[in-house]
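In this view, the complex is presented without one of its protein chains, the others remaining in place.
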Amino acid sequence: MTVLFGIFLLTLLLITAVAIVRARNLFVAVMLMGIASLLIAASFLLLDAADVALTEAAVGAGVSTVLFLSALSITSERERASSSRPLISLAVVTAAALIVIYSTFDKPRFGDPEAPVHSHVSPWYIEKTEEYMEIPNMVTAVLGSFRGYDTLGEVFVVLVAGIGVLFLLSGGPGFDSGKSPPPWAKAGLRHYLIPRVAGRLLIPFILLLGLYIQFHGEYGPGGGFQAGAIIAAAVILYALLEGEQNALKVLPRPVLIGLMAGGAILYGAVGVLGILMGGNFLDYSVLAADSVKGQQRGILLIEAGVGMTVTGVLLSIFHSFAARRR
Amino acid sequence: MAEQRAEFMYYAVTLATLVTMGLAVVRAILGPTLYDRVLAMNMFGTKTVLLLAVVAFLFGRPDFLDLVLTYALINFIGVFAVLEFFRIRAARRQDSGEAGR
Amino acid sequence: MNPLAAQMPALQVIVPMLMAPFVLLLPRGLSWAAAAAASLLAFGIAAQLTATVIDSGPVAYQMGSWPAPYGIELSVDALSALLLLVVTGASSLALVGGRASLAAAVGEDREHYFYAAWLLALAGLAGIAVSADAFNIFVFMEISSLASYVLVAGGPDRRALPAVFKYLIMGTVGATFYLIGIGLIYMMTGTLNLADMELRIAEVADKEPILAAAGFITVGLALKAAIFPLHVWLPNAYTYAPHIATAFLAACATKVSLYVLLRFDFFVFQQNLSGHAFQFAAYLMPLAILGILVGSGVAMFERNVKRLLAFSSVAQIGYIMLGASLVSIGGLTAATLHLFNHALAKGGLFLAIAALAPLAAGLRLKDMGGMARQAPWTFAAFVVAGLSLIGIPGTAGFVSKWYLVSAAMALGAPGIALIGVVVLGSLMAVVYVWRIVESACFGEPPENPARSAAVPRPLGAAIWTAALANVYFGIAPGLPLRLSSSAAATLLGHVPA
Partner (left out) sequence: MQVLGIYYYWVFAILLMIGFYAVIAKLNLVKKLIGLTLFQAAVFLLYIAMGKMEGGTAPIYGASAEAFSSPLPQVLILTAIVVGISTTALGLGIVVRIKEEYGSIQEDEIQEIDRR
C-alpha cells in the first residue's frame, strides 16, 4: 500500500516539475515550486527521513518561497521569449538521462538490509549513538558530533550566503539609504483586519514551536537549522503584517549581523574549546568530566550556534531584499 | 480486530487525502487565474499536513506530529507572503500607472 | 611533539574561517588588517605543515577524535602541502599588496563583507586541500565557490554581474554532478572516506554505478576547474572581478578543483577501473591539447589584457592536464610543478595588472600605451612574470615545461607530437605576451594623462616578491620539485604496476 502512496506522490512530483518549467509566469512557477517541495518532503517522510522532511518543508515551501517572491516583486514576473537552442539542450539532457538511468543498473536492491549503505558505516552510528551520547535522535548525533565538521562547514556556507547578499545589496544604484521608501512599501498588511488579527495571534506560537524544535532536536526530528528557519519565519510574518520597518525596529540590522556572526563564532568556539581542553577540534567529550555529558553539552551548544546563524542570515537576506523595493 | 480496523481506516483516509492532493495539483497547474493557483497551493499545503498526520500514525510514530505542526504554520506564513506580494504588485501598478499619466 | 603541532591540519582551516565572522563584528578600519593577519598566519601554518610532511611524511587528523571511516578525517601529504602553499601564499600576497586597489574597486562602506568573504574563500580552498572525506570536500567546495562568487561580484563594472551569475550556475551544476558521483559511490561502498573508498571500491569496480560515478565526478570537477571545453565561465569572471581578487582566484581557485580531480582519478578510480590509463589518454589528452591551442589562440587575438590572461589560464590548465594524462612519474611531476609555477606567474601578472590599472582605464591593449615609461618598475616585474608564463630558461615556468617535455620524450614517437604542442603553445604565449609589451613600450600614451602614476608601496613589494619568486624557483626549484615529485610518487603509488 505504501508503495502505491510513494508512486502516486512521485508521479505528481514529475507532473508538477514539468508544469514549473513550462509556466510562463514566474509567480506561478514559484507557487508550483512550493507544491513540488511539499511533495518531496512527503516522499522523504515515507522514506523514514523525518529530519530531512522537516527541513525540506521549512526551506522549500517556506524560506525559498518567501525569497523568490521578494526577488520577483523587485524584478518582474513574466518570462519573455522561451528558450535558446531547445533541441540541442534536449539532446544533451536526454543523453545525460540515459547515463543516469544506465547507472542505476546493477545497483543494490532498494531497501536491501544487506546493501553497503546499511552494512558498512551506518550500523556503527546506530549502535554507538546510544553508547557515546545517550540521545535518541541518531541524525542529530551524526550531524552534531560524528560529522560535526560538515555541519560547521554548512553554517559557514549559510554565513557566506548572508555576507554575499548583504554585500551585493549594499551597493549599486538601488541602494540609497537617504531616500525613504514609498508609503506602500512599508505599510505591510496592517490595514487588513483578518490577516492581522490571525497573524498576530499565531506569532508567539510559532516562536514557541521554533524554540521547541531547537531544544527538542536531540529527541525528535529537528535541530538548529530548522528552528532558525522557523524563528526567522515568525519574524518575517511580523514584518509582513506590520511592515518591514517595524520588524527592523524589533531586530535592527546590527543585531542580525551580530546573530549571524555570533552563531558561527559560538560553533567555532566550542570546537576550539575541544582543543584547549586536550582533545581534537570539535571533540565534545572533553567538555565535561563525563564524556557522555560532554557530548550532549557540545551538541546543545553547537545547535544553538546553528540556530542563531540561520536566523540572522535569513532575516538579513529578507530585509536586504525588502529594502530594494521602490 | 480493532487494530486492523484502525489500520484500514488510516489507509482509507490516506487514499482520500492523496486523491484530494491530486485534484489540488490539477487546479494549480490549470489555473486559469493566479488566485486559483494560490488557493490550490494553500489547499495542497493543508492536505499535506493531513497526509503526514495520518502517515505518522500509520507508521506508529506519533511523535512526528511535531513535524505536522511545523508544516501547518509554514503554510500559513506562505499564504501571507503571497498576499503581501499581491499587495505590493497592486501598489506598484498604481504608482507606475499614475506616473504614466 | 608540541601539542599545537598535532592540531595544524585543523588550524589550517579554522584560523581563516573563524576570523571571517570576527571581521563582520570588528570596526570597519580593522577588517583589512584582520584578514591579512589571518591569511599570513595560515601561510605560516602551511609552511609548518610542509616542513612536517617533508620531514616525516603525511599527517592525518581525526576531527572530533572519531575514528576514520566514521568521523571526518583530514590528511596532508606532499600534494596537499604544495597546494596549501599556493593557496595561502597567493591570498597573503594579494591581501598585503591589495588594500588600496580593493578599496577603490569595492568601496569602503562594504569592504568588511568583502574581506569576510575572502577569508571564507581561503578557508574553503584550504579545507578542500586538507580533507580526506568525499562529502566534506563538497561542503568546502561550496564555501569556497559561494565566497568566490562574492569576490567576483565585487568588481566595479556592471558586467561582473552577468559573469558571476554564469559562474554561479555552472559552478553549482559542477558541484551537483560531483555530489551525484559521490552518492553513487556511496551507494556501492557505504563509505565517504577516500582511503576506505579506495579499498572497498575494488569489489564493485566494474559495476555500472561506479562507471557513471567516475563520469559525473570527472565532468563536475572539470566544470569547476575550467578544463576546455567547460571553461566558458572563466574569462568573464576573471575579467570583471576586482584585479586583486582575480590575482587570488587565478592563482588557486581552479587549481584546487584540479587537485580534487587528480585525487579522485588516481586514488579512487585509477587502480579499480579497467583501462584507466587508456581513458586518461583517450579523453583528457586531446582535451588538454585543444585547451592549450585554443586558449593560446584566443589569447593571441584578445584585445582586453585581463581577458587575454584569462584565456592564457585556460591554456595553462591544459598543460597541467597534459602532464597528468601521461600517467607517469615525469608527467605527474611536471603537472603538479606547473600547478605551482603557473600560480606564481599568473598571480604576479594579475598583481601587476592591479598596479597598472589606474593608469590604463579600460585595460585594453591600446590603453596600455606608454606604460613602460610611466611605471617602469612595475612593468619590469610584469615582464619577468610574463617570461615565466612563456617558459624562458631561468624562470619557474621553464622548469615545469622542461619536465613536461622530458616526460613526453619518454613516450617515444607520439611524444614528439606532444612536444610540438608544448613548443607551439609557448610560441603562442610569446606572441600574446609580446603584444602587451609592444603596446606598453611603443604604444602611444592615452590622451588624458594618468591620474596618478604612483604604485602603492605594499603592492609594489607584493609584485616584486612574486616576480623574484618566479626567478628564484626558476634557478633553485628545490622545494616545489621535491614536493611535486613526492606527490607524483604518491599518486602513482595507487596505480597497479
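To keep things simple, chains are lettered A, B and C as they appear, and every chain counts its residues starting from 1.
By definition in this document, a contact is a pair of C-beta atoms (placed from the backbone, for glycine too) under 8 Å apart; a residue touches a chain by one contact, two chains touch by 3 or more.
Remember, it's a predicted structure, so these values are computed and weren't measured experimentally.
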Of the chains on display, those the missing one touches are A, B, C
Touch assignment to the omitted chain, from A:35, A:142 or A:227, lands on A:142
Among A:35, A:158, A:272 or A:299, contact with the omitted chain is made only by A:158
Where chain B meets the left-out chain, the residues are 59-61, 63-64
Interface residues of chain A toward the undisplayed chain are 3, 6-7, 10, 13-14, 17-18, 20-21, 26, 29-30, 33, 36-37, 40, 43-44, 47-52, 55-56, 59-60, 63-64, 67-68, 70-72, 74-76, 79-86, 89-90, 92-94, 96-97, 100-101, 104, 107-113, 115, 117-118, 121-122, 125-126, 129-130, 136-139, 141-143, 147, 150-151, 153-154, 157-158, 160-162, 164-165, 168-169, 172-174, 219-221, 225, 317, 320-321, 324
Touching the unshown chain, chain C contributes residues 135, 138-139, 142, 146, 149-150, 153, 158-159, 161-162, 164-165, 168-169, 172-173, 176, 179-180, 183, 186-187, 192
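In this section, only the chains that are shown with their structure count from here on.
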Per the C-alpha centroid definition, the whole-Å distance linking chain A and chain B comes out as 19
Listed in rising order, the residues of chain C that touch chain A in the complex are 7, 10, 14, 17-18, 20-22, 24-25, 61-66, 69-72, 107, 109-110, 113-114, 116-117, 120, 123, 127, 135-136, 139-140, 142-143, 146-147, 149-150, 153-154, 180, 184, 186-192, 200, 204, 207-209, 211-213, 215
In the complex, the residues of chain A that touch chain C are 99-100, 102-108, 115-122, 124-125, 128, 145-150, 153-154, 156-157, 159-161, 163-164, 166-168, 170-171, 257-258, 260-262, 264-265, 268, 271-272, 274-275, 279-285
The chain B residues in contact with chain A across the complex are 11, 14, 18, 21-22, 24-25, 28-29, 31, 34, 37-38, 40-41, 44-45, 48, 51-52, 55, 58, 61, 63-64, 66-67, 69-71, 73-78, 80-85, 87-89, 91-92, 95
